[in-house]
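Removed: one protein chain of the complex. Kept in place: all other protein chains.
Then we have chain A:
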Amino acid sequence: MIFHHPPLLHTSLGFFVLNYQFDWSVVTSGKYFDWLVSGLITTLKLSCISIVLAFILGLVIAIMRMSHSRPIRWIAHAYLEFYRNTPLLVQIFFWYFGSYKILPAVINDWLVSTNFEFAAGVIALTIYTSAFIAEDIRSGILSIPKEQMEAARSAGFSYLRSMQYIILPQAVRITIPPLVNQFLNLAKNSSLAMTIGVMEMTYQARQVESYTFKGFEAFTAATVVYLVLSIVITSLVNLYNEKVLNLHKAA
């Protein structure tokens, strides 16, 4: 397990020199372009895997949070408070530097043989994001009138089946816009994974900068990519809101 030290900060001066020569070709073609693309792909992979896992975990926590059993509610509550109130960077370091000291050797060997930086990044981002998603889902569930649960129970569905077929489908529809917001946050937060050597977008921009001294171009490219990602996803949500949600509203 190697911690990749980012190259030293020897290029920052470039920003302040007046006769700085812009050279956009370094980020639009060739090997550095390929680096940035592979960074983007890693960012997307990291974000997509984490958001799916965070959604599932968040759903479980949200349901635990509303359980009839006090200890289960308490565990869920503690989980939420803990992970929402500690810095993500600390959590990433914890999973990367701390976890292998407490995990069994077999799991460690396997993790190291795979891509441990990436796995630690996924774990940290998943857990951190799940805490926020759980609260979004919970308020979605609470916004469904209690009569829906009564109708479902009257039909003979158990509590969990009522949740599954009647409450959650409605709650998740309401929760989609905040969930997408969480996805965008996650995509941006995933840049912190560069600190443990995950070769995602920001990491690659940094690499390009240290090889070419073209920091302005490299980080402009990274910025544009994050922005475009946000805009595309936000437009998709707006489309969803128009097409799908309206179907269930009065004609």
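Everything below uses one rule, namely that a contact is a pair of C-beta atoms (placed from the backbone, for glycine too) under 8 Å apart; a residue touches a chain by one contact, two chains touch by 3 or more; residues count from 1.
Definition applied: contacts and distances are computed from a predicted model.
UniProt lists the omitted chain of the complex under the protein name "Amino acid ABC transporter ATP-binding protein" (options: "Amino acid ABC transporter ATP-binding protein", "Cell division topological specificity factor", "Cytochrome P450" or "Protein arginine kinase activator"). Residue A:166 is the one among A:27, A:92 or A:166 that touches the chain not shown. Although one chain is not drawn, the whole complex shows that of A:29, A:114 or A:158 it is A:158 that touches it. On the side of chain A, the interface with the absent chain consists of residues 147-148, 150-158, 161, 165-166, 169-170, 173, 247-251, using the contact rule stated above.
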